[in-house]
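Before anything else, here's the structure in question.
What you see is the complex with one protein chain gone and the rest in place.
To keep things simple, chains are lettered A, B and C as they appear, and every chain counts its residues starting from 1.
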Amino acid sequence: MKQHELDNRLSTIEDKLIRIERRRAPSAAEGAGDRVYLLCEREQVFEICRFLFEDLALRFVISTGVDAEDCFEVLHHFANDESGCIATVRAFIRDRENPEIESITPLIPGAEWIEREMHDVLGIGFKNHPNLRRLILDDDWPEGVYPLRKEVQT
Amino acid sequence: MIQALTNLFWILIFPGFVFTLAVGLVAAWLVRKVSALVQYRVGPPVYQPAADVMKLLGKEILIPQDAQRAVFVAAPLIGLSGVLLLSTVLWLALAQREFVGDIIVAIYVMVLPSLALILGSSASSSPHAAIGAGREMKLVLSYELPLLLAFVVVIIKTSGALEAGEQLSLVAIAQHTPVLSISGMLAFIVALLCVQAKLGFVPFDIAESESEVASGVMIEYSGALLALWKLMQTLMLVALPLFLVTVFLGGIGTSVASVLGGVGKYVLVLVLVILIKNTNPRVRIDQAMRFFWFYCGTALLAAVVLATLGNYYGVGWL
Amino acid sequence: MNWKLWSLKKSIWVFHVNTGACNNCDIEIVNLLTPKFDVERFGIKLVGSPRHADALLVTGGGTRQAAVRLREVYRQTAKPCVVFCMGACACGMGIFEKGYHMAGPIDKIVKEVDPNAIIAYVPGCPPKPETMISGVVKALSAL
Partner (left out) sequence: MTEAVRKPVLAVGPFHPLQEEMEFFQLTVDGEIVTDIDVRISYNHRGIEKLSEGLQFDQVPFLVSRICGICSASHPLAYVQAVEEIAGVEPPERALYVRTIINELERIHSHLLWVGLAGHFIGYDTVFMWAWKYREPVLDLLEEITGNRNNYGNVKVGGCREDIPDELVPKMLKELDAIEKKTEMLTKAVLDDPVIHARLKGVGVLKKEDGIKFAVTGPTARGSGIAIDVRRDDPYAAYSDLDWQVISQPEGDVFAKAVVRLLETIEAAKMTRQALKKLPKGPVAVEVKEIPPGEGCGHAEAPRGETFHYVRSDGGNRPVRHKVRAPSFVNVPSFKASCIGESIADVTITLAAVDPCYSCTERMAVVDGRRNVIHDYASLLQMSRAKTTRLRKEIGAPEMKLEDI
């Protein structure tokens, strides 16, 4: 799937998004290196990921959890290997007290570990996750301390 | 009085414990050096095995909490005394002292080290050691019968030439070289492989597999107790090849020429052992059992038949 | 020189513990076994059980999860033993000093078990194999 085709297909889900941002990597060679950010609310994230993964057959790369002071963001990065484009779904979780979002592990088994990791380090809950046990923090790590949150100082 | 002192000297110094130990340490070095050369490395210096044992003697002994202490401590002592007994019996027989060491005694004493290993690892209550003990036990079961059959062949071969009542005497057997016949040769080869297994060398180092992980029978041992195990293995490097020399290759005499010849025979057996160790991959325990029971067993049955026929018709080379 | 010390210097059995290293030090340690460096020449041998070891080669800065295991391994090592901190991380946690998941440095973790532990440091990121050998030699001549 070439870049323009991807752009066309992406515009079909525009109603579910807040907006689409496009950027271009300056060092990238001709015809490659586009970055697309799809901003959405947390309720839409599963549907958009399903569209990208199943309908557009993009490759799941990884997810990033960000503590953005006023809200949490969960970014699911997908790659289109034919055009070199990286499409990122950026979902906002506005509820800081009880952050929760729908898990994409039932859709993409490869997301199991990263969602467990985000649960460990940021305290984001994942609905419908099959196995949300502790993964990367040690056995004695205190409950309720999430090292990647901004209020935690090293 | 003087007789008693001489005997003590014989047993403790020469050719008893100290001498055996010295030979064993050199043999152990040879094993490591040759292996290193095969792998394009330089290998350790000649005093390495001695340094290893000395260092272990100076170290702390840790006994696991759940271990059965008495058995855990006694096991290496039993093993070591077994080998010491064996080597003393052999030296006395070889030097043709007035000693009625008989082959059955030697065979029984030879089992002691393996039994001690099984005892010690079972007492250490570690799952790794338990696996090792289980394997050692199966290994003993697999090679003990062929080894016994090999000695039966020797006894049959030599009995014709011996006086009544002397058939089982090591001193008497050492006068003959049964390897110079078809059945004797077969028995020798099988016995050599059994010795390989007794020494715990590749391809039969199933119980220890020291080269990868020491998760074997000795995993829980440390300090002086580990040193005792290492000593036991070192002494076995002397005693077992020597036993083969005594039984199959005509032993070591007392004249200068025959001593030199005897040393040559010992080195030959040792080099054979090292070469087998370095040119073979490890086998699995069920493969080892099949090998010893089926292949070695069949070969030895044939050898027994041959030897009996040879004895009956007076054909020496059968 | 007494025989205990002599033999200890001539026969060093080492046991390798990774406490959260980036693998560089570990690879260089394995490199010591290969034909180019061949540490068996000096009587140094890698063993598979801490009970047999005279030296613990510790790499990595000691993460919280690994520290518990390091203490356990140190307890199981027969004394006397030397702890070698291989690499900058093991010596002082290096670049990971401020990490929230670190329990190190190694000397602190080991001294919690045994305040009199003998600890030697081989800095470098990673130390070259030659450095490691020379570190071991220096530590031994200081004994």
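As a working rule, a residue touches a chain if its C-beta (ideal position, glycine included) is under 8 Å from a C-beta of that chain, and two chains touch if they have at least 3 such contacts.
Note that the structure is predicted; figures quoted are calculated from it, not measured.
Peer 1: Looking at the full complex, which residue from A:I86, A:I101 or A:I124 touches the chain that isn't shown here?
Peer 2: Residue touching the chain left out of view: A:I86.
Peer 1: Among C:M102, C:I119 or C:V136, which residue is in contact with the omitted chain in the full complex?
Peer 2: Checking each option in C:M102, C:I119 or C:V136, the one touching the absent chain turns out to be C:M102.
Peer 1: Using the definition of touch stated at the top, determine which of A:L17, A:I48, A:I93 or A:L137 touches the missing chain.
Peer 2: A:L137
Peer 1: For subunit A, enumerate the residues touching the unshown chain of the complex.
Peer 2: 23, 25-29, 32-33, 35, 37, 59-62, 64, 66-67, 75, 77, 79, 81-86, 88, 108-114, 121, 134-139, 147-148, 152, 154
Peer 1: For subunit C, which residues lie in contact with the unshown chain of the complex?
Peer 2: Subunit C touches the chain not shown through residues 15-31, 33-36, 46-50, 59-61, 63, 65-66, 69, 72-73, 76, 94-96, 98-102, 125-126, 128.
Criterion: only the chains that are shown with their structure count from here on.
Peer 1: Calculate how many whole Å lie between the centre of subunit A and the centre of subunit B, each centre taken as the average of the chain's C-alpha atoms.
Peer 2: That gives a centre separation of 66 Å.
Peer 1: Which whole number of Å gives the spacing of the CA centres of subunit B and subunit C?
Peer 2: 37
Peer 1: With chain centres taken as the means of their Cα atoms, state the distance from subunit A to subunit C in Å.
Peer 2: Chain centres of subunit A and subunit C, defined by C-alpha means, are spaced 41 Å apart.
Peer 1: By the touch rule stated above, which residues of subunit B touch at least two different other chains?
Peer 2: none
Peer 1: Check each residue of subunit C and list the ones that touch at least two other chains.
Peer 2: There are none in subunit C.
Peer 1: For subunit B, which residues are in contact with subunit C within the complex?
Peer 2: Within the complex, subunit B contacts subunit C at residues 32, 36, 39-45, 47-48, 50-52, 54-55, 58-62, 210, 212-215, 218-223, 226.
Peer 1: How about subunit A: which of its residues touch subunit C in the complex?
Peer 2: 137-141, 147, 152, 154
Peer 1: Mind pulling up the subunit C residues that touch subunit A in the complex?
Peer 2: Per the stated touch rule, the residues are 63-65, 68, 98-101.
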